[in-house]
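Everything below concerns the one structure shown next.
Note that one protein chain of the assembly has been removed; the remaining protein chains are unaltered in position.
Going by the order they are written in, the chains are A and B; count residues from 1 in each one.
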Amino acid sequence: MEPIIEFRDLSFQYNAQASPTLKNIELSIRKREKVLIAGPSGCGKSTLIHCINGLIPFSYKGTMTGEVLVKGKPTKEQSVFDISHTVGTVLQDLDGQFIGLTVAEDIAFALENEAVEEPELHERVRKAAELVNISSHMDFSPGELSGGQKQRVSLAGVMVEDVDVLLFDEPLANLDPATGKKTMELIDDIGRQTGAAIIIIEHRLEDVLWRHVDRIVLMGEGRILADTSPDELLSGELLKENGIREPLYLTALKYAGVKISPEMKPRSIRTIRLSEEDRRKVSEWYESRKAPEPEEEKIPVLEVRDLSFAYAGERKGFAVPALEHISAKLYRGELLAIVGQNGAGKSTLSKVICGFETLQEGTVLLNGEDMAGLSIKERADHVGYVMQNPNQMISQNLIYDEIALGLRKRGIGEEEIRERVEETLKVCGLWKFRSWPISALSYGQKKRVTIASILVLRPEVIILDEPTAGQDYRHYTDIMEFLVAMNRRGITIVMITHDMHLMLEYARRTLVLCERKLLADTTGAVVLTSPELIKAADLKETSLYDLAALCGIEDAAGYVQCFIDYERQEVRS
Amino acid sequence: MKKFPVKQVVAVGIGAALFFVVGRFVAIPSPVPNTNITIQYGILGFLACVFGPVVGILAGLIGHALIDASYGYGIWWSWVIASGIFGLLVGFGCKKVSSVIDDGVFSWKEILTFNVVQLIAHVVCWGVIAPVLDILIYQEPIEKLFAQGLVAGIGNFVTTAIVGTLLLLAYAKAKPRKGSLKEEA
Partner (left out) sequence: MTNVFNYIDRPSPIHRLTGATKLVCVLLWSFASMITYDTRLLVLLVVLSLVLFGISKIQLKEVSFVLNFMLVFLLLNNLTVYLISPRYGTEIYGTSHEILFIGGRYDLTLEQLFYHLNLVLKFMSMVPAILLFVSTTEPSEFAASLNRIGVRYSIAYSVSLTLRYIPDIQREFHEISQAQQARGVEMTAKENVFKRIKSAASILVPLILSSMNRIEVVSNAMELRGFGKKNKRTWYRARAFRRADYLAMAFCALLLVAAVVLNLVNGSRFWNPFT
């Protein structure tokens, strides 16, 4: 079939950069194809997408050699408008993508610009809204929607135009696992119904592969390293070598000594074929490793008692409850995860603890003392909070100054500041960029800057809101290993996350929040092997659970725990 | 008619929203009782300087009209227009600055230009335009109107000088120079 998008020896260099970001790209995508683009953070994935939708060269300036053809015509000879009839883009930044005042208006936006008249306008909007199942929220404003709903609106907004290609830049970042899964299903259905080619950039490989994907394009440092079927790629070592995380069930199989080959169809836990011998290997590995974990002594460092909180509404007497009767303890030296669906109240809980929102009901104790009356700054000396959105934390121009800000405000000498900042820069993988302005960084890189700016202060407790969103596996591991090292030195760490792998791998204990309430307080392995919890809190079962079932292991939670312990002890040390 | 680029449409929209939020909700208590120092003109000066006169006038008009509308004391057209003209004048006066600031240049010469321009613009707006329009529309006593203009003008000039200059400096510093980004070992 005729390719709908074709890269011919394309290179691109941003004006501000000293070297090209994309180098000699050759790639073609046909109608109805579904392609996943993977690669480490900063390798040029978003840049590639912008070359397709025309933002490069029309909006971002730089030097382009070679060409990109959309429907057989070079993009250079078209305009962003012309291309938009063929290519629909869903940006990573959902709030930036939402332009209208309400859902209906946002969906209608492209049609309004085409000057489509009544009644066709309303009719087409209605159809698109039905397709993504958002019809019941037509009059809602963006502030009143959850992350998953916004995702639906942005889909409908590009669907109304009936495009041939859909581009998604990290559609799953910031979505809870269940919503992420639904989003992938929705994208798949739409691709099937409309016949559009679909290109997805995503770090969460396993989640994307939940539905069928034709090809994976692996990028690294501006080049295409591989362009092949998921089965092929997952059988080799290329992903690992380039800092991309492979699906968990494959890692588990490899630990057990099973060799992966394309014939096994390893692309999904539902398609994988295991021989009798493979299964035996897995269960034998499990039997050989079962061991109880020693109990440690526990001293509470932070405690919340019967905490409730509501946001003040616009008008008097109308408040939005966000937390109800939360009681929990955090022990010294612990690594705790908080999980739960979008809007469950996870960020709110952190904000109340840090004094960003005023405590309304209940108590927060730090080392046994009531925190009431402490200012935000005084709390920050003990409890550091890395916010979900990095743009809200960054106030300096240069990376160095941003990380040093808190130290300077605390009156520490420049010599010590330099030492601490440089150490932090290295562990956060920012050393290479130390003299760049922050505005030239990619989203994932910015997030690391904000983590660094809190880490450098060395508080007793650190709360990280989505620390790994938008990070590739290598940086994810670097950051997490640094956190673990800090943790060993006695710093207590809380991570709020939608990443079930992160929770499983690193957290000793997990709090599950669900619709304002604390639903469970247990280990990650138990959470992810209990169907009721998963359903209530919009989580997603881990593929290890399925693997255990596949290999006839009855105690799935035990198997998952065993896998995690193995990783902790053998692989990472 | 000349084309109005999408980026400027958005700059007006978001610029007016900034003007609104800062003007409506951020008031710094001043030493004089019952009067607040408003810093939205620092923002308007910044926007006009970066995006030019068209964005300046529209963001000023829309932002100010919305502030008035949200307070509900009617739209004080004379002052709304003066805000718009302030954006327009700064935009025109700072054309030279705006042509270099996107390359990260904002040094003493530009600081001086910006501040001289904004001083003149404030004098024209609060010393002439606002009171004259007030006389035409509301026929309030001349002395009262000029006194009001003087107080507002001085306050606005000082805050624009501090806030506007700081913002421009920060903006220029955040802009990487051409071909300057190299990874260091």
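By our rule, a contact is a pair of C-beta atoms (placed from the backbone, for glycine too) under 8 Å apart; a residue touches a chain by one contact, two chains touch by 3 or more.
In this text, all values refer to a predicted model and were calculated from it rather than measured experimentally.
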Neighbours of the unshown chain, displayed set only, are A, B
Please identify which residue in A:L48, A:M387, A:V427 or A:L518 touches the non-displayed chain.
A:M387
In the complete complex, the non-displayed chain touches which residues of chain B?
3-7, 9-18, 20-22, 24-26, 28-31, 37, 39, 42-43, 46, 58, 62-63, 66, 69-75, 77, 137-144, 147-148, 159, 162-163, 166-167, 170-171, 174
Using the document's contact rule, name the residues of chain A that touch the chain not shown here.
53-55, 58-59, 80-81, 84, 88-89, 91, 93, 95-97, 99-102, 104-105, 108-118, 121-122, 125, 141-144, 157-158, 161, 314-315, 351, 354, 356, 375-377, 379-380, 384-385, 387, 389, 391-395, 405-406, 409-410, 439, 453
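Everything that follows uses one rule, which is that only the chains that are shown with their structure count from here on.
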At what distance in angstrom does the C-alpha mean of chain B lie from that of chain A?
39
List the residues on chain B that touch chain A in their complex, please.
170, 173-185
Mind pulling up the chain A residues that touch chain B in the complex?
14-19, 397-398, 431-440
